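One structure coming up, written as structure tokens, with questions to follow.
Let's turn to subunit A:
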Amino acid sequence: MNALPAPESLTSPHVPETVGPVDVIIDQAGKTFQTARGPVRALDPISLKIPRGAFVALIGPSGCGKSTLLRMIAGLEQPDEGGAVLVRSKHPEQFRKEGELGIAFQDPALLPWRSVADNVAFPLQILGRPVKRHQATVQSLIELVGLKGYEQALPGQLSGGMRQRVAIARSLVTDPSVLLLDEPFGALDQILRRAMNVELQRIWAARQTTTLLVTHGIDEAVFLADTVVVMHAKPGRIAEIITVPFARPRLPSLFSSPDFHALCDRLTESLHGEDGSQ
Partner candidate 1 sequence: AEAPLSFQSIWINDPEFIGYFIAIDKGWYKEGGLDLTYLPGGPDVIPQASLLTGKADIALTSLIETASAVSEKGATFKIIGAQFQKSPDSVISLEATGIKSIKDLVGKTVACPPLSLGTFKVLLGLNGVTEDQVKIVPYAFDPTPLATGQVDAVVDFMTSLPFIVEQTSGKKASYLLFYDFGLPFGQDLVTVNEETLKTRRKDIVAFMRASRKGWDEDFANPEKYTKEYENTWFKGNGYTPEAALFHSRIQVDLMKNPNGVFAMDDDWIEKNLATLDKVGVKADKSLFDTSILKEL
Partner candidate 2 sequence: MIAPSTRENARILFGTLIFFAVWEFIGATTSWGVAMVPAPSRILMQAFADRELYWLHGSATIQTSAIGFAIGVTVAVVAALLFCLSPGLELAFRGINIALFAMPAIVIGPLLVLFLKGDWPQTVLAALMVYFPAMSATLLGLRAVDPRIADLVAAYGGGEGKLMRYVRLRGALPDLFAGFRVAAPLAVLGAVLGEFGSGTRWGFGAFLLSALPQGNPARLWGIGLASSAIALAGYALFLLPARRLSASSTAVTLAAVQTAARSNGGWNWQRVTLAGVSVALPFVIWWLAVTLSHVSPIIAPGPGRTLMFLIEGRQAAGARAALLTALGQTLPIALLGLLAGLAFAFVLAALSLLAPAVARALLPIALVAQNMPLVAVVPFVVLVFGRDVTASVFMAMLVVFFPAYVLLHQGFTTVPRAASDLVSAYGGGRWKQLVHIAIPYSIGHLFAAARLVAPQALLGVMVAEWLLSGVGLGNLLNISRGGLDYDMIWAGALISILISVAAYEAVGFIERKVGR
């Protein structure tokens, strides 16, 4: 974990050699959407490397391309000509077939006809794994996100936050080694959010899951991540990459430490810098 590359190497267009294996390589990947009103440039070509086991947080203003970047890593969007994305040295379409990818979209995207338990177990089915054998995992994840008793509820019978928690549980059910989370805690109250932060750290530490977390919570980003990637908008690009120095495991008490606040302020500033020269 401490073998994180220096920020420069992360942004460098020519990705240099890093120490240890690299799980995600984004190389000059830009994204322009074709719309009826003409092309929309969502992302400038950006480069980024995420080492194995790293926890990277992605923050940036609304519409700066965070979700687009995440979707490119999942192989749901193709980078424009000239760019490439590799996950564990494979094309994302290849990699995701291995069942090592976990993902939670910005929208919970629960299948309305499936119960909570069946929604959580859905990735297992897609990967052709026997759901029966993983029933305990499913149940423990449902309990982890505080939905015990709602196993058989349908999405329409859940509150907004509960739906989001189902999506979190679902992203973890395959025991992924690369985890992509797009604002997974946006609809949760602060208490639950903190609790989920702690759980996520625990899961990440136990499995050394390479994690990319898109979040609007700067404190959340600092609490969880090794590296915070700050993006700016119009066009979407990486503005700064900041390494978080706090030791692991991080305890909730960190939230009230002055160093923590200082780093958060530093990040807020970096975010604000959007209108600056860069």
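Assume a contact is a pair of C-beta atoms (placed from the backbone, for glycine too) under 8 Å apart; a residue touches a chain by one contact, two chains touch by 3 or more; residues count from 1.
With respect to how the candidates were assembled, all candidates are chains of the complex that A comes from, given by their letters.
Every value quoted in this text rests on a predicted model; they were computed, and no experiment measured them.
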Margin query: Contact as defined above, complex as supplied: which of the candidates 1 or 2 touches subunit A?
Written below: 2
Check: Given the complex with candidate 2, which residues does subunit A contribute to the contact?
Finding: 71, 74-76, 93, 96-99, 101, 103, 105, 107-113, 122-123, 125-127, 155-156, 158, 163, 174
